[in-house]
Structures are given as structure tokens and as C-alpha cells.
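Quick one: the structure is below, questions incoming.
In this view, the complex is presented without one of its protein chains, the others remaining in place.
Labels for the chains are A, B and C, by order of writing; each one numbers its residues from 1.
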Amino acid sequence: MFGLTNECVLSVEEEFHSMEDYQGRPVRWCPGCGDNGILTAVQRLCRDEQLPPEKSVFVSGIGCAARFPHYMNTYGYHGLHGRALPTAEGVKIRRPDLHVFVNMGDGDCCSIGTAHWIHSIRRNMKMVVMLHDNNVYGLTKMQASPTTPTGQKTNTTPFGAPLRALNPLTTTLGVTNASFVAQVVEWMPELLYDIIRQAFHHNGLAFIRILQRCPHFMPNNFTSLLSDPKNVLLLRHKNGMQVSDAMARLYPTHEEHDPSNLHRAREIAEDENRVPVGILYRNSSIPRYEDMHKPHRVPTWEQNKAALESLFDKHGIFPDGGGAQKGNGNGSR
Amino acid sequence: MFGLTNECVLSVEEEFHSMEDYQGRPVRWCPGCGDNGILTAVQRLCRDEQLPPEKSVFVSGIGCAARFPHYMNTYGYHGLHGRALPTAEGVKIRRPDLHVFVNMGDGDCCSIGTAHWIHSIRRNMKMVVMLHDNNVYGLTKMQASPTTPTGQKTNTTPFGAPLRALNPLTTTLGVTNASFVAQVVEWMPELLYDIIRQAFHHNGLAFIRILQRCPHFMPNNFTSLLSDPKNVLLLRHKNGMQVSDAMARLYPTHEEHDPSNLHRAREIAEDENRVPVGILYRNSSIPRYEDMHKPHRVPTWEQNKAALESLFDKHGIFPDGGGAQKGNGNGSR
Amino acid sequence: MSNERNTIKEATGSDPAVRASRNGSQPVRCSEHIIEILSDSGEGAQTAGQMFGTVSAKMGNSVWTVEIIPAEIEPPARSAPGASGNRIRIGSFPITNAGDEADLVVGFNEQALMGGMSAGKFKPGCPILLENMWRTHADPGIRKAYADVHDRFVSEGYRVIEVPMEEQCKKIVENAQRGKNMFVVGMLCAIYSRDREIVYAEIKQKFRKKGDKVIQPNIQLFDSGYAWAEENLDLHFDVPLLGLTEPQVVANGNTAVALGVLAAGMDVCAMYPITPATSASHYLSEIFESVGGMVHQAEDEIAACAFALGASYAGKCAVTITSGPGMALKTELMGLSVMAEIPLVLVNVQRGGPSTGLPTKVEQGDLLAAIFGSPGDAPKVVMAPATIEDCFYSMITARKIAETFRTLVIVLTDANLATGQAGFPRPEFTREWLAPPIDQSPIPRGTKPYAWDPQTGMSQRFIPGQPNGMFTLTGLAHTPEGRVAYAAGVNQEGCRSRSMKLAAFQKTLKTPQVHGDPDGGDLLIVGWGSTKGAIEEAVDRCRHDGLKVSSLHIKYLQPMASGIREILEKFNDVMTVEINYSDSLDDELINEDNRRYANLAWLLRARYLVNVDCWSNVHGQPIKPGSIEGMIRNRLAVTKTRG
Partner (left out) sequence: MSNERNTIKEATGSDPAVRASRNGSQPVRCSEHIIEILSDSGEGAQTAGQMFGTVSAKMGNSVWTVEIIPAEIEPPARSAPGASGNRIRIGSFPITNAGDEADLVVGFNEQALMGGMSAGKFKPGCPILLENMWRTHADPGIRKAYADVHDRFVSEGYRVIEVPMEEQCKKIVENAQRGKNMFVVGMLCAIYSRDREIVYAEIKQKFRKKGDKVIQPNIQLFDSGYAWAEENLDLHFDVPLLGLTEPQVVANGNTAVALGVLAAGMDVCAMYPITPATSASHYLSEIFESVGGMVHQAEDEIAACAFALGASYAGKCAVTITSGPGMALKTELMGLSVMAEIPLVLVNVQRGGPSTGLPTKVEQGDLLAAIFGSPGDAPKVVMAPATIEDCFYSMITARKIAETFRTLVIVLTDANLATGQAGFPRPEFTREWLAPPIDQSPIPRGTKPYAWDPQTGMSQRFIPGQPNGMFTLTGLAHTPEGRVAYAAGVNQEGCRSRSMKLAAFQKTLKTPQVHGDPDGGDLLIVGWGSTKGAIEEAVDRCRHDGLKVSSLHIKYLQPMASGIREILEKFNDVMTVEINYSDSLDDELINEDNRRYANLAWLLRARYLVNVDCWSNVHGQPIKPGSIEGMIRNRLAVTKTRG
């Protein structure tokens, strides 16, 4: 595809891949860490979609969440803090045959990575972007992150985080070309899986904010959500998240929300009383940056030579006193 | 104020300041450059508010717009490309007595400066932030900026800018703690002045996107606006921009918009058919970062000593075999 | 000092542990002892170590403690990588580093000892006090694992002493796991005959907020540990007290930096979290507001640096604290600080590199990046504290230099200083430490914002709020009036002036003292930063045996004091010892034409044209005095045989 067939045909994996086939290094997250659930959901997706491990790339920055690629038995790029998205764009730009996933913590994405976050949303390249939002800096041992709740005591805010938490949903929804914005919590595996699955099938950048527990540093975070299901707002729609009746009973607060309605999506995202779970916005018609730069052809050696010779002609002068005009079309010499 | 009186009383400028008193180095923008109009409006503000030149600081990054401080006869900080906002925060954090202004181009603010743009909005420190948006990189001679219109040919997009232009209004309005968001065009001096004036009196970060002509590189930019006033949407409200009847006649398309209505503000910002001019959103009740970190007191030498001694006590051990508990309160020794 | 130390050594003769076992409870004198306490994280080995260290310090031993922190946040229980604890080195001479192999090891489980074991951190044959509950554990796998490791230790000649910690503690508290650490403190205090009163006081102090219901059981646990050791152990060591003659402050390097920031009278610390620098900012966040200061956590390191520069431009003293990757991001702004002459103190707590490298481990790999990192000519001051005490005072000096010379001062500490804890004489606070109040007086008309002194390049900076001082600061080439100008000459004058400031500052530097023989000798070891203690201890040991080796420690790396050339030339052989990478000539491909030298060696060679060799590694560990000692002995033996 996209003239890269010569690369794609090379991969001829026929055998069936089980969940285990996608398991990488032994997991080293704390017991009870929400990242574990996200890992399982993703491995399930890989299995269900039978993704060739060698065609799947997980890109991350630095943080607990960013260790994700090590735990997958695929290609992984555990890069620098904050730089996962531009890296993933580079991976994808000429390799449409690769399935690209990005895993970032809230510091990785919403603090040091902010500029890349905003601009990758705008470029809308096909990839699944997972924001593991535990409202804290985990790996560096509990400093405030942009999404840390006001008043939360951390090592850099011993008297409580002064600012209102940054809302990644309203921010993302404010960015031009946002094409898939969803929120889900890691402790509802069924919904988590459905969102990730739909994100995978979206043909653009799918941004998922996943509320993730960090029992080690934030044992009391999300308790209101966990204790009182009413605080969760399930977004249901035939074009949105699929909710089983069981789930629906468990979480009584629902809204029938059409993911194509951007304005309503922003209102829902703004509401601080109830935490929306589901697909807030989806628009499949937004063009993708990689398509805008699709190579017209993968040139043969001869075509390369011809192109270069004609450029040499343009800049060329010749012994016979002739100049470019003479040179024209003399690419052969 | 904020315990900094010792600094403030020192400034005793009594004489009246004329416009000329605020003029710095000879202006070097191209003839017809929209930056000139912005400069005039700001100098008028300084005159009308009689800002002490030595108490006013203009911070910028790099670009044509960023030369602004040189043309003011105040303190200026012509820093690095993209870094104006965190610099301005640093200037303001312990100097509430200083009037801080920030001038940035669209590349300065919306490209390399994106992370700082988003986070300074959230910190909401009192300053006037002017985005000189000419939809192009001027100083570096015409490359695409995030706000460059789709299809616009530039030196980095010889076949036309592929992406939809980033909308700085929806983006800013999506950020938590946005407290003042306005848009105005540099060629309507009356409105430009009113917006800057209201921004100056806002007690938080006032973000103004100023559509600015770049005749040198973008001669045909904004022509639809200039040729057809109907494409301008004037936002009027008793709490919003003040529009004279003359203006109102000139620009027939109006909307009565209450700046406290965030959702409507986002809808207006999203609308791509008409260019809103006015205050989209204002909320004076959002706390400011500098207040959260207000020093309880500017300590005397003795208080400094006492604080340090008691810390030494906490970490101290003493010849008599005594430890911290003994040391306590022995700050005097 | 070194002599006293060594005479004692002779007195005690062969390995103390072994002798102890011979003469029963008759205590063995030794000039120093190193204890390692290892457990799963959360079992309180850290607290036990801290308390034993403090008690020893208060009694008058010189003490150095190092935290042993697992790389993971919650590593699996009973695993090698999960080992968490403390190393405590106590001595009767000033202890300046973590020392060599441990003389006594305490393990809450056998697995926690595996790492140290394979890394050769325990002295051969040394006693190991090992919790024995695992021998009878319900899980047969665990029983077997314990037995295997136990037997391996024994077969390797270690003196494994099984201790019923769990069993003993259960007699006093429900959850023995939480109490073991006090029991261990008890045992250690018996073994090293510590003053129980001091321990009681410590316990009361530590749990004062929790009250008696917590204090009492802890005292009981301590006593039972003490009693058990008295009855069952024939280990008694006597590490003579150095005696505590003056009040001390006990802190690690990051705490010392934070205290220094306060003492320097700074106003703003702008940072972004990064290991191993962050704990300095943590502590600062707690204490800074008490003196009107503030810690700003920015969105990234670039913003942190820009924020600090903005505050400094506005007349406030600012510091930004980070580590290697963070400094890399500040590279461009470091150039602005120098170019626009905005005072700034940047602390880089060095960790293992390159790139993300070894975040929690020590390295001295950022020296050349600090000096040469910014494109164009950006002369700045680079200094490196060598001790924890130095970390404190360096902040005060750095601020003064930054403001006097209107420039950037980079202070390079490292993970070794950051995590090591020791006492130093309690500083005597003086007014001069603090920054002068911000100047808001009018600028005399006609004064220029960059009135570079033709000789020293120095000039007075204008601070917003000062009448008549209005000017626009810029990173572009500018005239003394602060005006952007491209004319030939302008940039040359600016660059020259900024460089002259460094020369002027260099004139104020004192030649560093040779440790050993200032008149020269066979070998000079040159070092910088946290390796000072280990290097000098190694040199002392060798000199005691008559070897003609000395050492030189350089605190100001850029610029360097005068007189160093003369010192280097006095020695037949000069080399640096550093914790960073250098090629070895033993490598087949490496020769004088392509060898890449250690950071400081590179600087010394370029400046003094002396053939400076280097011995360095990037294991991420502090270099042991013993390793340096061994290296010196080999080298001098070889040169001897050679010459």
C-alpha cells in the first residue's frame, strides 16, 4: 500500500498469535497498578486483531507508563521524556504498514510533551495514543503533574497542589483536527477494551485518556468514582462506546451522546461533577498528514538518477559555453 | 503590595508621560506592517494609563513581532524563540509591581512555544499577552506557521500548506483556567485599543489574538475580511468590547455575546465562516499563580537567620551527645 | 590522621571478625567498620541504618551513610533487585566516603544479599546476621531458596549467623515485620556497645508525634535485640570515638544544597523533576516559604530555566536544579544567560549517562558538556563541590559569583553526594551570605546597560523598576548600549568582554593544595567532585607505605586557578581518577591518536600540554578507596620495574 508493497509483502507470518505471544519482559509495575489492566487490554486487542508482532510498534517516553513497550513482545521505542509523539509520527510517516501505538503518562504527555501533544492531534496521523493518567509523577516518586487534583499533597507541593487540574479532554477537543477523543477508566476492562478497539480502527489519531490508579502514591485517588458509580457518566451511542446492559445497570448515569457533536462533547468534557466514560468525539473525515505526504512513487534507481541529472542540468554549465537551456533533457549524459 | 512595598516606594515618577516618552528605537518593520498599529495602540495605552516606563516590562521571543520591546522606551526582554511566556512568568512571580506585557508571533507562540502557551494560560498570571498572528513566519522569510491557511504557498510548502490552520482561539478556550480570551484585527485601531485596554485591566492572564497583516509575504492574506466587512463578526456586550455606532454601521454583522458564556465562546471560535472580533471569554474569579505563591513576608535578616538555625537544629548533633530535641529552640547559639 | 588509623589496624592484627570469634566477647578494636543492612523495601532497614548512624555520630564516631535504593518503585519481595537498605561506615578518623567492603552484614532475607554478594561488596569471611524465619517457611520453594543461599554463603567462607528476628519480635508486637528494624538496631548497639540512653532519646524523638503507644514497643524491641545479641553473639567491636568537639549538621548532599539555597538568600528555585536531583527541590519546597522563597515546578526544563532567568532579570536570585538530561534541554537558554549576562545558578546533580542512562547511579560525565555545551562562545563558571559540606557553601559562593560577574554558574554535584549522608561543622550564619536587597535606585543618566570595563568586562546590571535604566535585553549581538548591531567589531567586543570576566574571576582563585607532598613525587592523582574522599584515603594508605603519590583536587573547573601547571610538572606521572568514560590503551583499536580521555584529563592536557593519563569507569558506583589504592600500587610497581 502507498507504494510500499515492496516492504509489506516481505512479512509472511501465518501462524495464529495467542495473548502470550504478545507478552514481553516480566512486568515490574507495583501490585495493583492500573497500568497492568491497560497492558492486558492491549494484548487482547493484538490477539483479537492478530497483529503481526513485527509490524506493531509501541512508542513511549519516560515514566512508569512509558515502560509499556518493554512488556510487549513487539517492536518498542522507549525514548525520551515527552518525545513519544513526534517519534511515533516519524515512525509512521513512511511506514503505513506498521501499527503504531503510543503510551504516555500525564507528565510525559501533558507537561513536557504538551507542544507535541497539541501538534500531533492537528496532524492526525493514524495511531492509537493512550494517556495513562494517574494524576501524578510516579516514576520520579510523587510530584504534582498537570492533572493532579487541587490540594493534593505531593513532594513538590507539600502544602497541596495550588492549581486546578488541567483538563486533557477540553484541551484536546480545542485543537483543530482532533478526530477521535475518548475517556475511559482502567478498572472497567470491558469498556477499556471496546474503546481501545474502536481507537485502533479509527483512521486517524485516536486519543484516549485512561484514568489509571497509582495505589503506591495516590491510594485515595478516584475513590469517589470507585465508591460511587453515579459519578461516572457513561456515554452511549450506536456510533459510540458499546455498553452491555450489565454495565449499564452498574453505572446508572448515562447520556445518549452522538460522537459527531463537537459542541456537546466540549460541554460534557467541561462538566467537573461527573466523569464521562466513552467516545466524546469522532470524525473520520479529517485527512491524515501521512496521506498528504504520500510518495507518488518509490523511485527506481533510474528515476533517482534522472531526477538528479535534470537538477544538475538546471544548475549546470557546459564546456561548449552552453548553459541550463542546453543541458535540459540531457540528463542522460 | 504583597510585602514588596520596600521595592515599590522606590519608584517616584511624578511627571506626565506623553506618547513619545514610550517610543524606543526607530521602528524597522516593513512599510504597512500590521505590527506598527499594534505598537501605536500599546503606546497609547501606556500614555493613557501613565505607566511608569521603568515599571513596565515587554517580554518577547524571536520574530518580527518579537522586536516589539526594542521599539518601546521601557524595560524589555527580547529572549529566545518560543520562550517569552515562561520568562514573563519569572519576571512577574516576585514583582507584582511590574506591568508585564508579552508580544509573540504565531510561530513563537503556537509552534515552538506551544507548551508554554498552554501552561501559562493555566497559571493565569497577571499579564497582557499579544499574539501577533500574521499566519506566517516573517523574520525567517516566509515559512508556514501553524496558522497558515490551507493551500497557502510558502517556502516550506511550495505546493501549498497541507494542513488546516490551527485555531488559537478554540485551543486557548480549551485550556483549564483560561480567564480572558479575545480576538481583534490590527486595522481597526479603535477596537484594538479597547481590547488591549480591557486586557490590561483584567486581573489575570489576558490572551489577545491579533490578526496582523504582513504585506511583505502575505499581501493577499485577510483580503476577504478587508474587502467584505460582513465577514467580520463583532461581539458586543456591556461586559465585552465597546463598539461605537460608527463601527457598528461599518461592520454590520454583530452578535450580542456575554463573555461569561464559555460554551458559546467555543462555538463562536469554532465557526470558520465569520471572524469574531471582541472578547470571547472573561472570568475574573480565577485565582492567579503569583497569589498562590505570595510570600507571607519578606523576611528580615534575623528571621532568615532564625529559620536557618532551626533547620540546622533539626539536622544538628551536639558535643554533649544531645540531638535534635536538645537543639530545638537553640537557634540563638 | 592516617597514621593513627593504621597503628590501630596493626594493633588489631588479622581480620577482626575472625579474632572476635576467637576471643569471645573481648571487643576487637578497629579504626573503622562498615555495616550493611539489607531488606525488602518497606521493612525499615533504612530507618534502622539512619538511627544507628545518628547514634554513632552523636557518640562521637565519624559516620558516612548511604541509602541503598532499588531501581523499581515496588520491587517484588525477596528479590535481588529489590534490596533496600543502608550502608553505614563508622570510624575513629574523619570518614569522607562510603569506603570498601562491608565488615558486617545484616539481612532481613537471603535474597536481598545476592546483589551485594555478586558485586563483591562484602568483605570475605565477614559475619552475616541473617533472619532465619525462611528456613521454616510454609512455602517449600522459599525454604529451599533460603537453604541454598545460606549454604552458598557458608561455603564461600562467610560467617553466617542465623537470627530468629521474627520469633523474637513476635513476643513484643503483632506485626513483627514492622518491628524488626528496631530489633536490629538493638543488636548492632550491643555489638558496637552504643550508649542506650542516646538510642532511647532518638526513639522518643522519632515517634514523638505518635506518642507512647508507639514509643514503648519500639524501645522494647530495641532492648530485646540488644539483650539477644549480648546473650547469643560473640561479636564485639570497639571503634574508638573521635569525639564530637563542635556542633555538627548531618545531611546528604541534596539537603545541603537546599540549605545552601536558603543561606544564599535566594528567592526562586525553578525546576522540573528529575532523578537524582529532585529531592533537593522536595526539601526546598518544604522549607523555602519560611523565608519568603518559592519553588516553581515548570512544565519542562526549558520553561524552568526561562522562568529562573526571568526572575533573575527582575532582580530576584534564582537557581534551577536538574540532572544531565535536564541540563541538555537548558543548553540554549544557558547561552542566553551568558550572552545577555543574566545571573543564574544551575545545579546539575550528575547521574549515569549518556541519554537516560542510569538515572539513580553516580557519574561525573557532564563536565565537558557544562563547559562547551552551548553553541558559540559562552564563557561560564563551572564548579564542583567535593564534599557534602561543600554542597552547602557552594550555593552561597555560586550566587555571589553569578551576580558579581553577571553570568551563569554551573554547580556539578552527583548522585554520590546526593545520597551520601555525613556530618559537618555547623555553619556560622553571617549576613554576607544573603543577597543584597533588590536595587531600585535611579540609574545615573548616560550609564549603559553593558558598560563593559575595558579590562575586566564587568558592568553593573539594570533591574526593572530602576528609573532611567530602561533598555531591551537581547540574545542578539549588541553594543554597550544594549542595541542590536551587526557591524564588524560589535560582536568581537561583546565576546571579548564576556570572556574577560572569566579571566578577571580566575585571578581571584587560589591554587588548590596538594594532598601529600607539594614538592612532587612519582605520581599525582588529580580529581574533581565527589571522588575527593576516596582518592585522598587511597593516597594516605599508599603514602603510609612510603609510596611517593599525592593528589590534587580541583573545585573550579572553568576557569582553573593559576599554579596548577607548576604542580603537575613536579610529578613524574600525572593521571586523573574520574567516574566517567575513557578509552583504555589496552583495547586493541585504541592508541594515542584516537583515545578518548576522561573529562578532566582532556581539560588538563589541552591547557597544560602535560601528558595526563586517566583511570575511569562508568559502573555507576562510587569508586572505592581500595580500588584506587590497588590501581596506584600496580602503577607504581610497574613504573618501578620499568624505570
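By our rule, a contact is a pair of C-beta atoms (placed from the backbone, for glycine too) under 8 Å apart; a residue touches a chain by one contact, two chains touch by 3 or more.
Remember, predicted model here, so these are calculated numbers, not experimental data.
**Q** Check the options B:43, B:114 or B:152 and report the residue that touches the missing chain.
**A** B:114
**Q** Return the single residue from B:143, B:261 or B:283 that touches the missing chain.
**A** Looking across B:143, B:261 or B:283, the contact with the absent chain belongs to B:143.
**Q** May I ask which residue of C:366, C:522 or C:629 touches the chain that does not appear here?
**A** In the full complex, the listed residue that touches the missing chain is C:366.
**Q** May I ask you to list the residues on chain B that touch the chain which is not drawn?
**A** Counting only chain B, the missing chain is touched by 28, 30-31, 62, 64, 80-82, 107, 111-112, 114, 137-141, 143-144, 146, 155-159, 216.
**Q** Give me the chain C residues in contact with the hidden chain, please.
**A** Those residues of chain C that touch the unshown chain are 71, 81, 119, 324-325, 327-329, 331-332, 335-336, 338-340, 348, 350, 352-361, 363, 365-366, 368-369, 371-379, 455-456, 474-477, 486-489, 491-492, 495-496, 499-500, 502-504, 506-507, 559-565, 580-581, 583, 587-594, 596-597, 602-603, 605-607, 609-611, 617-621.
**Q** Can you name the residues of chain A that touch the chain not displayed here?
**A** Touching the missing chain: residues 3, 6-7, 10-11, 13, 24-25, 52-55, 57-59, 62, 69-70, 72-80, 83, 86-95, 97-98, 115-116, 118-119, 293, 295-299, 301, 303-305, 307-309, 311-312, 315-319, 321-325, 327, 333.
As a convention for this text, only the chains that are shown with their structure count from here on.
**Q** Suppose each chain is reduced to the average of its Cα coordinates; what separation in Å results between chain A and chain C?
**A** Distance between chain centres, rounded to whole Å: 40 Å.
**Q** Name the residues of chain B that each touch 2 or more other chains.
**A** 115, 118-119, 293
**Q** Going by the contact rule already set, what residues in chain C reach two or more other chains?
**A** Residue numbers touching two or more other chains: 289, 299-300.
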